[in-house]
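Read through the structure below, which is laid out as structure tokens, and then see the notes.
All protein chains of the complex are present and in place, except for one that has been dropped.
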Amino acid sequence: MSKLKLSGVSKAYGATLALRRGDLEVMAGEVHVLMGSNGSGKSTLCKIIAGSVRPDDGRILIDDTPVTITGPRSARAQGIGIFYQELSLAAHRTVEENVCLAALPAKARLFVDRATLKERAARYITLFEGVSGEGFSADALVGNLRPDQRQLVEIMKALASEAPLIIFDEPTSALDRAQVERFFEILRDLKRRGRGIIFISHRMDEIKAIGDRVTIIRDGETITTLNLNETDAGTVIRLMVGGAGDMPASQSSAPAAVDAKDGAALTVRNLSGSGFRSVSFEVARGEILGFGGLHGQGQSALLRAIFGAGSIGSGEILIGSDRFDAASPRDAIRRGCAYVSGDRGRDGVISGRPIIENVTPIHYLRDRLMIARPSKLRDKVAPALESMHTKFASLFHPINSLSGGNQQKVIIARWLIDRPDVLLLDDPTKGIDLSAKADLFALIRQLAADGLGIVLYSSEDAELLGNANRILVFNGGSVSRELTGPERTRYNLYQAAYEAA
Amino acid sequence: MSRVTSFLRQPIVVALALIVLLLYLGALLSPGFASGAQILRLLIVASLLGIVAAGQNVVILGGREGIDLSVGGVVSLSAIIAGNVMNGADIGILPAIAACLVAGAFFGLLNGLGITLLRIPPLVMTLGMLGVLQGLLVVIRMGIPSGQAAPALSRFVTQPLFLSVPGIIWLWVAIGILMAFMLNRTVFGHRIYAIGSNEHAAYMAGVPVRLMRIALFMISGMFAAVAGLCLLGYSGSSFANVGEQYTLTSIIAVVFGGTSLAGGKGGYTGTMAGAFLLVILQGILTTVNIDESGRQMVFGATLLLLMMFYGRGRAMRA
């Protein structure tokens, strides 16, 4: 029986089309996986179902009856529960209050029925007993919990909706293996009870373990729906990335060694800090050093710490042969260090401001400028943007008018006016399209050839294999394996990443 | 959206249209309201508010709930300091200017330090500072006799200086040009917008966020001090709490100028229009023959109505 059916659902934000044509059918008693690369429109689709995003077009049917969802409340009333990827928790409330927040049990209509609330919340809290970790209790404040524990609370909150259809938008990204396993047991139980479940994850093994069918979304469009036991990972990935995804990147195409005659650009010795411990490596001038491993194993934390935006406990960093411990990004920039984050919205884009002002801040700092004369700046900015093939109508249009990929090019162009010695790339291609990626990596290789030392962390194996001369695989905050020369294969990367996790 | 409608929706266009509308309305209600002399009088009053609003403007543009509730206190304090330092003599004007600017910068510095180093929310910090300033006013007023404005200062504010326009209006125009230059053509200005629209990204791009924020509050204090000085010239002698009204009206002027209270969006040209708009509105209400209660009710209701034209919050459902 069809629990939910979407057809031709679309959503645009201004000029950006977040979802072009979303089709989806979820049956009762199945775990339906949604797959697609970042920015393909999965989350938008989920939020439309859950009522927090208003669709521009399309039809939604629940139990074969057309419905209109006017908001999250109405979605709930029509039997839809959701786990939000970005979580929807109140940090200053307790675990049990959060679990029951959507429908606080009432006494005399006005008062919170504490006893019922405790009892109801306990039902979901006990589901994760034993795996929820130290410090987790019904009356703990959510803001005091670890990220994985918060994710558990959001799961409990979604479960507490007791909705016939529950959406889980990347519910496992911070969970450890035991927690995931427990969660899957719960999902299997829900399946048996005839609930419909939409599940999003980027981990292929999880999808295999729990999913029944998969719907693949690419560039905001539903491509197809497949039976998971009739297909394999390769097919799914090919469908996800489209035609251009057929790159034979199982073996590295980057040279295994570079001329290290110029010496080290960046040396890190025994560095420990919040999120990583005892990391040592050296990047030669002209070398691209890859950081691999599952998401959130300390790669970003380490890169930020080197850039002066994180905390360092012990160890030392050298740029060239000089000791380098940046107190702030400002300090790091002055001394020739550059950092590009994949989280553009948070770390990069100065939203609402003209493109030119998004390119110039580093130049202002390194040239100690006081006056910003557009005519002069244009001569510096234009070549930097051109070298990335950035598409824009005018330097004075707001950066928000560009696509994600072009925004990221603008952010990278910042670093090209005054060349740094070291370039730290923190998953720089997150959510940008393939042609922008190609431009980006062409530039990165060029920069390496010009003698920069480059560290590249990427959550996509193909990017690492295609560009890195060496790869350090991170696991649990430290380097678990170094892949050099012919060891740089997709298989080794995958295996090292999953080793202890 | 077509080019025309997007042009018409710009806050400054809205403000200018409303200014024309209100002037017309004023002329209907009271003949001579829109005469040159009367408009100049309104502009003098508007320039006082506009100068305070310049400081408020940069603080708000800098984001992170930036707001300066202490400006009213600084205006009063500066008027009193200036009155006592110059005490009716032209020779004392320069020392008075220096003293006022130092005082304004000092209290701005205190605000900035509390907000950046102790991370006290601006609203709380400047609210507390307002209390301190008000206390200080009492001390000064009781300790020393109230001062007089120097004749040259009064002339500067009230008498025509050049092209039959008083000096203070020229000063306001100069500040307007200076602000436009600072916000659009200097690194400092670009950094104000950067920290206002995405503080973290600005930090990651090497903007000295804390120093910037301290500087903004100092600028705010100094503009309030300049306004206090001019206010002394306008009223002739200093009395307590002359500046009180500027605290919230300066914020309204900034909002009516199209600057978002969330920071990072807006500019000073709009604020100038906003300040003038506010003063015309008050001017009309004093001209028409209704009592104080009616005037306040109409003023409050009109403010609400006008706010509907400006940056309403975003709906929660995207």
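A and B label the chains in the order they appear, each numbered from 1.
The definition used in the following text is that a contact is a pair of C-beta atoms (placed from the backbone, for glycine too) under 8 Å apart; a residue touches a chain by one contact, two chains touch by 3 or more.
Keep in mind that, in the parts below, contacts and distances are computed from a predicted model.
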{"item": "Omitted chain (choose from \"Ribose ABC transporter permease\", \"Sarcosine oxidase subunit alpha\", \"ClpP family protease\" or \"ATP-grasp domain-containing protein\") - UniProt protein name", "value": "\"Ribose ABC transporter permease\""}
{"item": "Among A:A12, A:V67, A:A102 or A:A209, the residue in touch with the chain that has been omitted", "value": "A:A102"}
{"item": "Among A:S7, A:S274 or A:T489, the residue in touch with the chain that has been omitted", "value": "A:S274"}
{"item": "Absent chain, residues of chain B that touch it", "value": "65, 67, 69, 114, 118-121, 123-125, 127-139, 141-143, 248, 251-252, 255, 261, 291-301, 303-304, 307-308, 311-317"}
{"item": "Chain A residues touching the omitted chain (full complex)", "value": "50, 52, 71-73, 75-76, 82, 84, 87-93, 97, 101-104, 106, 110-112, 114, 133-135, 141-149, 157, 173-174, 176, 274-277, 295-298, 301, 476-478"}
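Throughout what follows, only the chains that are shown with their structure count from here on.
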{"item": "Length of the line joining the C-alpha centres of chain A and chain B, rounded to whole Å", "value": "44"}
{"item": "In the complex, chain A residues that touch chain B", "value": "13, 47, 51-54, 71, 307, 309, 328-330, 333-334, 339, 341, 346-353, 357, 360-362, 364-365, 369-374, 414"}
{"item": "Contacting residues of chain B [partner chain A, same complex]", "value": "185-191, 193-194, 197-198, 200-208, 264-265, 316-318"}
